[in-house]
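With one protein chain held back, the other chains of the complex are shown just where they sit.
Let's look at chain A:
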Amino acid sequence: MEVVQSHRKSSSNNVTVSTLPLYRSAPPLEVRLEDFELFAMDRLRVLKGISDGLGRGKKPEEMEKLVADLWKANMRHPQANEEANKDIISHFVLRLVYCRTEELRKWFLSMETTLFRYRFRFESSEAQRALMSEFKLPYKAVSNAEFESVKDKLGQVARSMGQTLASADAIFYKVPFEEVPELVAGRRVFICKGHAYVAMNQVVSLVVTQFRSYLSKALILTNRKWTSTVREQEKDRLAPIVEALCTSYLGPDYSQPNEAGEISVKDIDHIAKTSFPLCMRHLFEKVREDHHLKHGGRMQLGLFLKGVGLKLDDALAFWKAEFAPKVSAERFDKEYAYNIRHNYGREGKRTDYTPYSCQKIISSTPGVGDHHGCPYRHFSEENLRAALVRMGVSSRAVEDVVDKVRNRHYQLACTLTFEAVHGSSCDAGINHPNQYFIDSQRILQSKGLCLHTEYCVIWDTFEYSLQLTQSLQWMSLYVPIWFHSLAEFDIKGTGAAGSVFTDTTDGGGSLNPMLIQ
């Protein structure tokens, strides 16, 4: 494979062809502490908007518009270089915030990659080519002779996607299939003997893959540096901001249910009827009916119940009893108990798994014999209608829900179901099955029908922590921050601000990078 000619790169250094940063290294900039947080919150609004859009199953054209709107609304600045700075600074701040756990990293990686993808698509093809060379992508343009020999197949692939093959002089690139996993997965390229033939307009995928893999590694490095050195030193200044930024936007992850908010096995039947979202009702009904669930279903329902407050011992008793007609107690202990304990963080690497959010559930792929996933997405219309009627949804509301499903707005469909069942509106929309449960219990409690009042406490705590975050915006200590490459932060203190160096200073005020090895 040829590496792209270097002359292109030098010309792009002279002329600013593209405004899209790659976030390879942070430029040396001074940032006010206020801006530190404000920029990050603006960018977070963009990322959260993207997350919502993806969760609602928006099509690529809709996402393109959404990204453009979000960026315009939150990240614009009258001066172009200020805008670029905000872009870069906000990205690096959010790296700090989202590097800290695997789940946060996954979310951030996913949103930033999506953001990058759509911004890349807006760029001119000149700019796109320049960016490709930045990534040093080993691609090779297909010669005319070779193009002729595979033209039929290329045309077939294009038509299979509802497109037409571009004119005879269309540019195709030949790359090892490993470089374009997204295109391979979607069968959007012709592959022959290990080579994928990528159209110019698919080049986005190549670039995005590179961006993603780079950012993924960078996040892990950032995490190491944060936990090993920076967090301790910044515990009074940056650390509280960083920690608050995260929780205020992702919402509670329901991994630590309030101690008092327990449920016992005998309660499950009742709350399943009143407060479970459809996905969990379905799984629960199936367990009752079949006395079995496949792995995907056990995970989805099991973690949900954990979030609802089912303790490990009760969970083991529940599953054991449900499976009893098909699985002997011995076999249960051998084959299933381990996994349940694993879910509660008592085995293996002791990860305390968090219940799945709607986004995760919607994007799962149930196969033969599975019952997990989002029923709004996977049920046939007939089955969905029947299920909704069983939940007590009026026929008028069923039509509305079905309409949402046809437009692939699965979470909105669930929200409408919630509203129909409880007779009250849900403005925030449903993003998480445990949220559905808590909201449901809250409403029932206010009507005197709830089992435990403690669920409302969880909700209040969340709202309280949101207020706490906003008060941090009033911290206006002026401290210049120097960013060094990758994830290192060189922080220059102004004496009384109290920043700490590991190295010697050579007289007041000059910068000494922290040597983080």
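The working rule: a contact is a pair of C-beta atoms (placed from the backbone, for glycine too) under 8 Å apart; a residue touches a chain by one contact, two chains touch by 3 or more; residues count from 1.
The criterion applied here is as follows: contacts and distances are computed from a predicted model.
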item	value
Protein that the absent chain corresponds to, by UniProt name, given "glutathione transferase", "Signal peptidase complex subunit 3", "DNA primase" or "RRP4 S1 domain-containing protein"	"DNA primase"
Residue in contact with the excluded chain [from A:Gln156, A:Ser264, A:Ser394 or A:Ser425]	A:Gln156
Option from A:Ile171, A:Ile220 or A:Val402 whose C-beta touches the chain left out	A:Ile220
Of A:Pro78, A:Pro325 or A:Gly367, the residue in touch with the unshown chain	A:Gly367
Candidates A:Ala84, A:Ile171, A:Val184 or A:Ala272 - the one touching the absent chain	A:Val184
Positions on chain A where the hidden chain makes contact	24-25, 153, 156-157, 159-162, 177-178, 181-182, 184-187, 190-195, 220, 334, 365-371, 375, 378-380, 382-383
